[in-house]
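Note that one protein chain is taken out, while the other chains of the complex remain in position.
Note that the chains take the letters A, B and C in the order they are written out, and that residue 1 is the start of every chain.
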Amino acid sequence: MNVEADPAQTGPDGVDVTEEQLDDIKITYVKVDPEGAERIGKKPGNYITIESQAIRKQDTKMQDELSTCLSKQLKKLLADNGIKDSDRCLIVGLGNHRVTPDAIGPFAIDEVLVTSHLFELQPEAVAEGYRNVSAVTPGVMGITGIETSDMIHGIIHETNPDFVIAIDALASRSINRLNATIQLTDTGIHPGSGVGNKRKEISKETYGMPVFSIGIPTVVDAVTITSDTIDYVLKHFGREWREKDRPSNALSPALNPFEKRRTLTEEDLPNEEQGQAIMGMFAKLDDAEKRQLIKEVLTPLGHNLMVTPKEVDSFVEDMAHLVSAGINGALHAVIEDSDAQSYTKF
Amino acid sequence: MNVEADPAQTGPDGVDVTEEQLDDIKITYVKVDPEGAERIGKKPGNYITIESQAIRKQDTKMQDELSTCLSKQLKKLLADNGIKDSDRCLIVGLGNHRVTPDAIGPFAIDEVLVTSHLFELQPEAVAEGYRNVSAVTPGVMGITGIETSDMIHGIIHETNPDFVIAIDALASRSINRLNATIQLTDTGIHPGSGVGNKRKEISKETYGMPVFSIGIPTVVDAVTITSDTIDYVLKHFGREWREKDRPSNALSPALNPFEKRRTLTEEDLPNEEQGQAIMGMFAKLDDAEKRQLIKEVLTPLGHNLMVTPKEVDSFVEDMAHLVSAGINGALHAVIEDSDAQSYTKF
Amino acid sequence: MNVEADPAQTGPDGVDVTEEQLDDIKITYVKVDPEGAERIGKKPGNYITIESQAIRKQDTKMQDELSTCLSKQLKKLLADNGIKDSDRCLIVGLGNHRVTPDAIGPFAIDEVLVTSHLFELQPEAVAEGYRNVSAVTPGVMGITGIETSDMIHGIIHETNPDFVIAIDALASRSINRLNATIQLTDTGIHPGSGVGNKRKEISKETYGMPVFSIGIPTVVDAVTITSDTIDYVLKHFGREWREKDRPSNALSPALNPFEKRRTLTEEDLPNEEQGQAIMGMFAKLDDAEKRQLIKEVLTPLGHNLMVTPKEVDSFVEDMAHLVSAGINGALHAVIEDSDAQSYTKF
Partner (left out) sequence: MNVEADPAQTGPDGVDVTEEQLDDIKITYVKVDPEGAERIGKKPGNYITIESQAIRKQDTKMQDELSTCLSKQLKKLLADNGIKDSDRCLIVGLGNHRVTPDAIGPFAIDEVLVTSHLFELQPEAVAEGYRNVSAVTPGVMGITGIETSDMIHGIIHETNPDFVIAIDALASRSINRLNATIQLTDTGIHPGSGVGNKRKEISKETYGMPVFSIGIPTVVDAVTITSDTIDYVLKHFGREWREKDRPSNALSPALNPFEKRRTLTEEDLPNEEQGQAIMGMFAKLDDAEKRQLIKEVLTPLGHNLMVTPKEVDSFVEDMAHLVSAGINGALHAVIEDSDAQSYTKF
């Protein structure tokens, strides 16, 4: 499990951010060019974030739509990277199948459609419109004793695919993205980063072929929960004070009775004096400082727990199903969006 | 899943609090008499809290000790309530077997030793030292469509036990008790409380027989995490300032290099002015006000998540095993503490 | 787990047998009246057997058709027994959730639609076309220590339904019905029969309300496998000899190239002399004698194993899903056959 990439909130030079809203789904495209990459400290490439409450709400219909959306975005990203229908794909399910919030990768591998053995053993039996696909679950170092990147290296070396798609659960950097976003990139993966300094990248630079990743934030730490909540509290009061001063609340969009849920934005933050009255010195800290300070308090107490929503079993099962259906739809031309669900194995 | 009872921090009249420390285990006994009960708004009876890091640390040896400790405490509580060796026991595993953090009850039922059918069908085959025990998992209303208390009522009515032990996962009121405490009472249960106002108590008052409960906090909400953390931050800075003013840090017990983990206490809280500097108005709120305020901000955003540690699968499996071994040891005179583990079914 | 009822192969007086073939599904209706009941030693009532290779072939489309068929047959059987839309149903999932081939009942209960709690707590929220349904898994005596029939009695007593549907895995009396039939009756159940002589029936006679059962053969013993195979061998050679003597094989339906699978029938049995040449004295034994003899040989050796197909995990999961969808469709007028699948919980 890796930590979620920090999404670029603003677009400095060399970082292009666009958004799209489709009914209940919001898509954010961040394109980072080499110059921008240096500025924001991320690899150049495409970062696509798909947001939806489909999993949290356990809404089957919304999940089908989200799966179809993932399929389209992935198909487009493959095309943008020059992937042809005849290119061979290796899908890698990262994570630990015995730790449910870390099991999206392994669970999805059980459901994706594999065809590579048919191409090899009975090529005449493979119908038009199917891609050559294989899939592996390299496991985690605590169970295999082998660095995940070494394991993947061995398998890539043996199967020699034209491109790789990796699926992984992520540690979320924000409470509101937990089980509510799918992150798609073409910038490669660093499996097992965080353990020692021996991280080994699997990417276009190191393997000469495109490496796509699909990441889903499933856990969050207590520091993030507290830091986010302090931020929400500040904005909440900031907005309250601002609205109180307005001539008529009736015109305030924030009170629009048709709006289902109030979202808080940067503009809601209170001024310095107000902030300090509510939250003392915490109001003056930026996000990184706030997190650092909370971490310093919680860690020695043993309370910086990494947590996952109580409904983890169904969230992870649903997400794995949705992701595998989305991948199947993107990889095989023969699968229509509408019936991608019926191509998963379970 | 019920909410954990609020442990009495102080002992007003009619509330007797004593503590015991055994190596890595801390036991708190709270005895509430009828007068005290009215004062603190809880039912009269015994509330025993056993604290240990055995599960969080995934330490098998500590878990065996914790199981033995639970066994002894439960055995004593049964004796204090006049339970005889010949009394028949019904064990009730509350919770949802498909939601892992809520599955301790059902999982434990799979492992406890049942003998009631042998007493009925082959009484001559039951060796000396075994108690007549049966066990049920009533399920949750979302899966059965039946109020849990009604289900238990039907089964008690049919099996007619002499006493009941109920096992349930709890929502923790504090981050530091999560998966780190077992709560034992003789005051009965209110299954399914929280859903509607139709709660029905199962206790000595309603059934005329002792009803014991074993509760384990496995989930916590974002409000609690944030509220606890704000409290830790205040104490952390309060202590830092206090220590800075002392003539010599060398004598401070808080800096004792042999102390494994610094625990923060009420005395560490900063004075009013300091508190306000750190946390603004939050420093002035009492616990209930702080929680209320945070809840009002998080709930409309849909972010007051109920969460469980990432390691939920092994935590719950270990805890269910430990609890069932503890119950087996307490119920059957023939089982020695040292071999209680080998009497569980799995 | 009970033993499958012996299907009446022929129809003596008072036993009415009719068959229906729907594409890949074969339905056999056996109606036993009180006179016939005495003749064949079975309870009077309706016995419906639905045969399909949908599960064994792991064919999703055929499984949907089978589910729809079950739904229609159950709906009709309910109507024939005078069940009205307003009648309240209790679904009972018999079996052991920890023994996969015995877990169809418990697994199906996890998926059926329950509404009883909504009728009680929020009647205004229940849309037209839903029936009042509750569901329980009483467990098995080895885990609860309680006779299954006593447990069900307690729950019926408490919830007071108008009719009961019980789901159970069965021990098959024939290799060819294993995971390939669903048996539907309105003659009640005898949970836990086979353990001691304390069986207690749950039926119209004992409870004054219709009790339906849905049984699925999932296991078979070595005696049955051997006995069936000896029978197939005899018929196989009987047919071979018969066909050899015919003037032209070209006209033989048994060799029809369009026939997918040759089925052997009673008419294929060889004559006495031929039979003895092939199988010695076994050719002369009737089915019961053959089984008895094989049992006497295998049992002392410890080899009369009860077995289940290797694919038990997916067979049982698929069957539980199919059965729960079929029940949902039969119970709630609002569910169309075509979308019954989407009303299961998983």
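Everything below uses one rule, namely that contacts are C-beta pairs under 8 Å (C-beta built on N, C-alpha and C of every residue); 3 or more make two chains touch, one makes a residue touch a chain.
Here the structure is a predicted model, which is why all the values come from computation and not from measurement.
Novice: Using the touch definition up top, pick the residue from A:T18, A:T144, A:N271 or A:Q292 that touches the left-out chain.
Specialist: A:T144
Novice: Can you say which of C:K26, C:R98, C:H157 or C:R242 touches the chain missing from this structure?
Specialist: Only one listed residue reaches the unshown chain, and that is C:R98.
Novice: Pick from A:I109, A:L184 or A:I216: which residue touches the chain that isn't shown?
Specialist: Checking the options A:I109, A:L184 or A:I216, the one contacting the hidden chain is A:I109.
Novice: List the residues of chain A that touch the chain left out of this view.
Specialist: Listed in rising order, the touching residues are 97-98, 109-110, 114-118, 120-121, 133-137, 139, 141-147, 150-151, 153-155, 157-159, 195-196, 198.
Novice: Which chain C residues touch the hidden chain?
Specialist: Given the touch definition above, chain C has residues 53, 56, 98-102, 175-176, 178, 219-220, 222, 225-226, 228-230, 232-233, 236, 261-264, 275-283, 293-294, 296-298, 300-303, 305-314 touching the missing chain.
Methods note: only the chains that are shown with their structure count from here on.
Novice: Nearest 5 degrees is plenty: how much rotation brings the CA atoms of chain B onto those of chain C?
Specialist: 180
Novice: Interface overlap for chain A and chain B, more than half of numbers shared or less than half: same or different?
Specialist: Comparing the two copies, chain A and chain B contact each other through largely the same residue numbers, since over half are shared.
Novice: What's the distance between the Cα centroids of chain B and chain C, rounded to whole Å?
Specialist: 44
Novice: Report the inter-chain centroid distance for chain A and chain B in whole angstrom, where each centroid is the mean of the CA atoms.
Specialist: 35
Novice: At least two partner chains per residue is the criterion; list those residues in chain C.
Specialist: Correct list: empty.
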